[in-house]
Structures are given as structure tokens and as C-alpha cells.
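For this view, one protein chain was removed and the others were kept in their places.
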Amino acid sequence: MESTKPYKIALSFPGNLEYVSPVRKFISEILIRRSFSEKFAYRSEVIVDEICTNAICYGCKSSNAIIHFTCFIHEDRIEFEIKDEGGKSEDLNRLKVAVDDPKERQKSTLSPFKEMEKECLGLEIVKMLSEKIDLDIDENNVTTIRIERKCKAVDNL
Amino acid sequence: MLSQIELQYEDIKDKSNAKIIRFVGDLDATNVEKVVEKVFSLLNSGIVNIVADFERLRYVNSTGLGILLHFSKSAKEKGGCFKIVNVNENVYEIIEIIGATTLLEIYDELDEVINSL
Partner (left out) sequence: MEPLQIDVSKSINFPKVTVISFAGKMGFSSIKPISSTFEKEINDDNKFIVADMSKVASISSPVIGELMGCRTSLLAKEGDLVLAGCKMDVLETLNALDADKIFKIFIDVRSASNYYYWEFHGQRENIDLSFPSDLSFVPPVRAFIRRIAKQKRYNNKDAFRIETIVDEICNNAVEHGANEEKDEGIGVRVTIDRDKIELSISNKTDPGKVEALKKMSKYLTKPKTSLKETRGHGLALVKMLANDFQIDSSESGTCVKITKLREE
């Protein structure tokens, strides 16, 4: 059992793509300062980018939509939680498929280029770079994604 | 406003329809359109062989990779090529995860890619 509490950083920002770059760099810099390797920080930065971009593009309906992002930094792993107000049902269904069906879609007959055109590959990257990804959609469509990424030997190579 | 990316251009000796573009900074959803505009400007002006030097490209995400694949496709359609060189380890990993290493022409050395044009 882990002996110490994780560091917690909580952020709320408007659903506007302009914020994604500052947010991902913020998290990456914090991880480097907390002595995680540059590679670990870079991979985490990619995760943050992809989940924030998805939340803004598909999970913001109202003009004042806010993205709630929380990062827990443990000694050996990090956890991200991102919450948006929920998007259209077709986007939510797409999200469910992307999260719940880890490899099947990737191995479908579509070429990677076609996949790219479908703008789905962001989550594929997230899945490849993390150990755990959970999706929760409540009755009001408020969508929460939780991601866990462990620090492994490969991150220090 | 864009995330920081700068494109620097360099002519290639004896190859009038080719140029090196050095990508400096981060390529993401906030600046892909600017990059598309600049690269298409070259392709549409007859510079159809493009060498993208990624030595100082620190970061790329799935949106950025999408346009790289499109540049490659567009350049080929125009009878040219879009070749990438000096990819750092982090960026390469993202290209690899997406499975685009076979779709993009990636080289290790600038001399090597110039000789291949």
C-alpha cells in the first residue's frame, strides 16, 4: 500500500482549444520537477493533449463550457481525470466504442490514414500510453475520463 | 493564437522544385491550419519535393500527424514527395503508435534524404 498521499493539482479552464497547449506543458513541467523522466513527462503531455482536445471538440456544447482537469501525482504513477459537460449522443457513442473496444477497431480494415481522417486516433494514442482508462457518463451526459499511467523502466530509457 | 511553431525554409542546391522545411516548436491542433497554409503554398507553387527536418520539432499530436500524412499524399499526387528527417525519439514514438511509420518516408540523415530526391 502506498504510504504517502499523492500531490493533487486541479484545473478548470474554458472549452477552448487555445488552452490545451498551456495545460499540457504545465503538467509536463510539473512531472519533470517532481523527478519523473523527460520521456515519462513527454508521454504524459501527449495524453493530456489528446484528452483535453477530445473534451473540447466533442464534450462542450454551451458557450461557457468548462473543462475540469485533475492530476494526482503518486511516487510511481500519475492519474488524470477530465470532466466535460458531454457532447452529442453520436460523439458519446463513438467515445464509448473507442474506450471500451481497445484493439478491435484499431485492427479493423480501415487503414491508419482513414482512421486519422475519422479523428479517432487521439484515444488510440492515449490507450497505448496508459495502463488504465475508465469512462463514466452520467444521466446528464457529463463525461468523466480517468487515466492511470505508471512509471516503468521503459520511461527512463 | 497558435501554439509556437516556426517553419524555416532552405533551398536545395540544383533542385529547383525542392526545399527543406525546418519545423521548430510544437505541432498541435492550434497551429495545424497555419502549417497547412504554408506547406500547401509551397506545393501549389511547384515545390513538390519537400524535406521536413524535424530536428527541432519538439512535439506532435494526432492532429499534427494527420496533416503530415496528408502532405505526403498531396505531394505524391503532384508527382513529388514529402520526406521526413531527423525525427526525435519522442515524436517518432507517436508516429509509431499511430502506425504511420510505413506511410511516411522517414530518413535518419539529411544528406541521405537529399540524395534520394
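For clarity, chains are labelled A and B in written order, and residue numbers in each chain start from 1.
We take it that contacts are C-beta pairs under 8 Å (C-beta built on N, C-alpha and C of every residue); 3 or more make two chains touch, one makes a residue touch a chain.
Remember, predicted model here, so these are calculated numbers, not experimental data.
**Student:** Just name the one of A:60, A:78, A:95 or A:133 that touches the chain not displayed here.
**Tutor:** From the options A:60, A:78, A:95 or A:133, the contact with the absent chain belongs to A:60.
**Student:** What chain B residues would touch the chain not displayed?
**Tutor:** Residues in contact with the chain left out: 1, 3, 29-30, 32-33, 36-37, 40-41, 43-44, 67, 70, 74.
**Student:** Touching the hidden chain in the full complex, which residues of chain A are there? Just list them.
**Tutor:** Missing-chain contacts on chain A: residues 4-19, 21-23, 25-26, 29-30, 33-34, 56-57, 60-64.
Convention: only the chains that are shown with their structure count from here on.
**Student:** Please work out the Cα centroid separation of chain A and chain B, and write it as a whole number of Å.
**Tutor:** 26
**Student:** For chain B, which residues are in contact with chain A within the complex?
**Tutor:** Against chain A, chain B makes touches at 1, 3, 26, 28-30, 59, 61-63, 65-66, 69, 73, 89-90, 93-94, 97-100, 103.
**Student:** How about chain A: which of its residues touch chain B in the complex?
**Tutor:** Listed in rising order, the residues of chain A that touch chain B are 17-18, 20-21, 39, 42-43, 45-46, 49-50, 53, 112-113, 116-117, 119, 121-122, 124-125, 128-129.
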